[in-house]
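Complex shown without one protein chain; remaining protein chains in place.
Going by the order they are written in, the chains are A, B and C; count residues from 1 in each one.
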Amino acid sequence: MKVKIIAFGIARDILYGSELVMEIRDGSTIRDLRRILVRQYPELEKLRHFSFAIEDNYQDENYPIKDNQEIVILPPVAGG
Amino acid sequence: MKVKIIAFGIARDILYGSELVMEIRDGSTIRDLRRILVRQYPELEKLRHFSFAIEDNYQDENYPIKDNQEIVILPPVAGG
Amino acid sequence: MDKHIDIQLSALPLDPVHAENFVHHPSAGGIVHFVGTVRNQTQSKEVIRLEFEAYESMALKELKKIAVHVCGQWPVQKIAIHHRVGVVNVGGVAVVISVSCPHRKDAFEACAYAIDKLKETVPIWKKEIYKDGEIWVSAHP
Partner (left out) sequence: MDKHIDIQLSALPLDPVHAENFVHHPSAGGIVHFVGTVRNQTQSKEVIRLEFEAYESMALKELKKIAVHVCGQWPVQKIAIHHRVGVVNVGGVAVVISVSCPHRKDAFEACAYAIDKLKETVPIWKKEIYKDGEIWVSAHP
């Protein structure tokens, strides 16, 4: 299935762009996606941490990704 | 000796005025003055407490009053 | 007076912006302002207005003491304390305390301390005026 990755902040720098369409295996979870991204972009592992959001909500690692979903990578936030 | 009493807030209401000149015994302390004032104006004793200031400073009960000093009665403060 | 400290007793309406502008500082990261306004009621009684009275020379001195103490206890860059005297209507500003620090935690603590201390030590009195009477706040037990 296809997913669209949207990256902000330092994640955008690491992915060389704010959007990226990837092909991942059906039934993948956020945890699987994290593993794939870290393999492809090892710099992600140097971050303090990073989370994922779908439809404006933080999602946990067991979330089953659906076809064509937009998934946002959230590096450590630093507002204020 | 003579002292000038200056009263603010509710103390001004109780003394019926903001200034009052009194004759007190030489060598009187703040404690003595408190006793004299309470005898003369029993309403003072109904306050939560009251303090005295001389030359813009809080003074303790043992302070020996000098002739012609100006002594300020400070009822419970309520700024802010 | 120390150029990091701005103390004012004012018979005219307070504009919080003045205190806020005073504490602005290029190495401040956290600025906390407390604004005390006149409430329309206390203990279910409807308040019409307040009247503040100050023993002005001593009040200025005690306010400065608080500011100096705060600057010693926390890494304060600037502090402004402005207090009204005279009549303040409901919704009007009675006091503004602004504090700037490099970090916000210090600014919160310093500002909260300053207003607590102000209410304990500064010779200012307030009378609450109701439709059917008036009372000197905190005077009686």
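The criterion applied here is as follows: a contact is a pair of C-beta atoms (placed from the backbone, for glycine too) under 8 Å apart; a residue touches a chain by one contact, two chains touch by 3 or more.
This is a predicted model, so every value here is computed, not measured.
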{"item": "Contact list for the unshown chain, restricted to visible chains", "value": "A, C"}
{"item": "Identified contact with the non-displayed chain, of C:49, C:64, C:104 or C:117", "value": "C:104"}
{"item": "Touching residues (missing chain, whole complex) on subunit C", "value": "16-17, 20, 24, 26-41, 90-91, 102, 104-105, 107-108, 111-112, 115"}
{"item": "Touching residues (missing chain, whole complex) on subunit A", "value": "6, 8-10, 13, 46-48, 53, 56-57, 72, 74-80"}
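In this section, only the chains that are shown with their structure count from here on.
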{"item": "Inter-chain centre distance, subunit B versus subunit C - centres from mean C-alpha coordinates, in Å", "value": "26"}
{"item": "Computed distance of Cα centres, subunit B from subunit A, in Å", "value": "73"}
{"item": "Separation of subunit A from subunit C, taking each centre as the mean of its C-alpha atoms, in whole Å", "value": "49"}
{"item": "In subunit A, residues with contacts to at least two other chains", "value": "none"}
{"item": "Subunit C residues counted as touching two or more neighbouring chains", "value": "none"}
